[in-house]
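Missing here: one protein chain of the complex. Every other protein chain is in place.
Here is chain A:
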């Protein structure tokens, strides 16, 4: 693995260790003492899930809670947080300007079952994680038999590694049991010729016969109504209806000399925006733009122009990668333990399109 140019152990280690400082306040309706308890300061791992903080938060707040059963949930500025989205993705998506520490409100009562999928305990989070893993395996391999046939012990080992943030333990189980290998050696993803020395291996044969790779990607797109210069001015998200969730793999066709970048992936995942303008921070990078011809006949050029928008930023694990970074490198090094590449996008809608387009339409 060390000789693989597409894999950087250092990058993966950083990804596993990344954490967000959280300042967690107990919802005032659940405070039964005076004065209110001080907030809890916790480091939340980016690849983790908020309900997993229960063992830390419940003892901290239990003395002031009213009687009743505990079901933990969180909100940020009034928006209930979806527990099955990794903590780091929620932060990147909801805090346009990173807020440190991130102020969250925790609740142990009044679970908003109309808005959030039930989450009773750690086992629910584990099942959700395993389901995501199965989905990723299906995308990559065409089936999820390796996960379905995994023993309970291995499954538990895998989950415990995620729970405790232990990269080495995770890699040990995932490499031997999941068999979800990183993408090809070369960023050009060249086809392996028939006379290649390894062409007789089953893995190589599978690649040759397949000729198409699929990368598990989940896109979270936030829309803002105004062309803001200052991210601090961006209004908070008040409803999940203002966020588009796109769960769609990126297909890569192994053609000679074909070059897949993060930009090409984004263009395929956001078909509504046929013409994209990437704006990075003005002081750091020159503005780069890209225009692509719509692939399908259904896509109307005028519609693209009508819904022209600007991608304010694209964030993966809190960083804004250059659009031309090789997609295989991004996937191999920045995927979450569920083997999904989670991408947070903030899109600014042009002011002149507001009269013709509604966010909820």
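Structure notes:
To be clear about the criterion, a residue touches a chain if its C-beta (ideal position, glycine included) is under 8 Å from a C-beta of that chain, and two chains touch if they have at least 3 such contacts; residues count from 1.
The rule is simple: contacts and distances are computed from a predicted model.
Hidden chain, UniProt protein name from the list "DNA replication complex GINS protein PSF1", "Electron transfer flavoprotein subunit beta", "Trafficking protein particle complex subunit" or "Ubiquitin-like-conjugating enzyme ATG10": "Ubiquitin-like-conjugating enzyme ATG10".
Contact with the chain not shown here comes from a single listed residue; of A:21, A:59, A:142 or A:236, that residue is A:142. The chain not shown here is touched by just one of A:32, A:117 or A:175, and that residue is A:117. Within the full complex, the residue among A:10, A:28, A:69 or A:241 touching the omitted chain is A:241.
Listed residues A:249, A:323 or A:337: the one in touch with the omitted chain is A:249. Contact residues of chain A toward the unshown chain are 82, 84, 113-118, 127, 131, 134-135, 138-139, 142, 144, 148, 216, 240-241, 243-249, 271-272, 361.
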